[in-house]
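Here the structure is laid out as structure tokens; the discussion comes afterwards.
== subunit A ==
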Amino acid sequence: TDLEVTHWWTSGGESAAVAELAKAFDATGNHWVDGAIAGSGGTARPIMISRITGGDPMGATQFNHGRQAEELVQAGLMRDLTDVATAEKWKDIIRPSSLLDSCTIDGKIYCAPVNIHSWQWLWLSNAAFKKAGVEVPKNWDEFVAAAPALEKAGIIPLAVGGQPWQATGAFDVLMVAVAGKDTFNKVFKDKDAEVAAGPEIAKVFKAADDARRMAKGSNVQDWNQATNLVITGKAGGQIMGDWAQGEFALAGQKAGTDYTCLPGLGVNEIISTGGDAFYFPLLKDEEKSKAQAVLAKTLLDPKTQVAFNLKKGSLPVRGDVDLAAANDCMKKGLDILAKGNVIQGTDQLLSADSQKQKEDLFSEFFANPSMTPEDAQKRFAGIIASAD
Partner candidate 1 sequence: MTGQARAGRPNKLLRNLNAKIASIPMILTALVIFVGGTLWTVFYSFTNSKLLPRLSFVGFDQYERLWAAPRWVTAIENLAVYGILSLIFSLVIGFMLAALMDQKIRFENTFRTIFLYPFALSFIVTGLVWQWVLNPDFGIQAVVRSMGWTSFTFNPLYTPEIVIYGILIAALWQGTGLVMCLMLAGLRGIDEDIWKAARVDGIPMWRTYLFIVIPMMRPVFITTIVIIASGIVKVYDLVVAQTSGGPGISSEVPAKYVYDYMFQAQNLGQGFAASTMMLVTVAIIIVPWAYLEFGGGRKRG
Partner candidate 2 sequence: MNMNASVSIKDLSLNFGAVSVLKDLNLDINDGEFLVLLGSSGCGKSTLLNCIAGLLDASEGQIFIKGKNVTWEEPKDRGIGMVFQSYALYPQMTVEKNLSFGLRVAKVPQAEIDKRVARASEILQIQPLLKRKPAELSGGQRQRVAIGRALVRDVDVFLFDEPLSNLDAKLRSELRVEIKRLHQSLKNTMIYVTHDQIEALTLADRIAIMKSGIIQQLDDPTTIYNRPRNLFVAGFIGSPSMNFLHGELVKSGEGIAFLANGVIFSLADYDAGETLQPGRKVVLGVRPEHIKVNENTGGEEHDATVDIEEPMGADNLLWLKHAGHTMSVRVNGARRFNVGAKVKLSFDMTVASVFDAESELRL
């Protein structure tokens, strides 16, 4: 049966990963009709949502799991996957369990998580530092200290693309690294505006101010173009999620020799466990519903998980798969995961609305040097106060 699957995985590494999913699904005798929508989730999500609410749903669709599809589920537009999940014992195999929790609403499971993405990585170009004549830094502070040397060598210290979510993500990463897990949870989980306005967060804004200064001159939009600046040694480093690894891999670079990855910015080795999940709109067609179940099963199949996540550069959602082929960075991630040094991703903690407001704030902050960290913090606290 043909099943249309929409997603926004269109960069080089991403599409290679999607191809693995498609291959596995086609192997079950069904057919994966690819509905890629380019331009990141911001462009793609509205289209997916209007199709679902417009009564023309696709067979399956990618969302960041968390709260993006909450209302669609509540409106009864999404298919209940509990039967599949029970049959496949998802409860037992999916790790960390918070992933499945994010898929669960009123005790029913509505999505199939496919990977774990963590944001907390600093990617560094070894070549760039060599050219600037400084050691490759081991943590954020060293990186900040190395910035002038990089600049002198005509290298942008920190690559940040123009898309708003990159600036926001970078800030969240800085927050975990600088202020720690507890503060992070207080702010985003408990929505404690007082903490958000407090001195801990002020430090984070200080760091963000450094990052802003270092990011000056990266005239690119897309995250992978920013990554490309690192790959080609035009930029010193980039704060970006583990998906950046896919780009390095595609460019044939090797972790350790060509580039360096610092989880938790080398300060606080904590990773967030956001990620992607597939949701299955409620379909009338029996055949297709069956195919949906098959797809859900396939997505969590150990072989698929390995093949997909290796290409994608993310971590598998099940702990029981063999990742011998994983590279340096991925192994570091798996270690941290095993230690349980994890936090939830902001997508799971905040509504899309609050996320958007955050994005507005940080994209402005990063683009506008005249905005003081104090002002920004004040607004940040305001957003947290009204967040839901």
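On how the list was made: all candidates are chains of the complex that A comes from, given by their letters.
Keep this in mind: contacts are C-beta pairs under 8 Å (C-beta built on N, C-alpha and C of every residue); 3 or more make two chains touch, one makes a residue touch a chain; residues count from 1.
Predicted model, so just to flag it, every value in this text is computed and none were measured.
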Subunit A in this complex - touching candidate among 1 or 2: 1
Candidate 1-facing residues of subunit A, complex: 42, 45-46, 49-50, 53, 68, 70-72, 75, 162-164, 219, 221, 351-353, 355-357, 360, 363-368, 379, 386
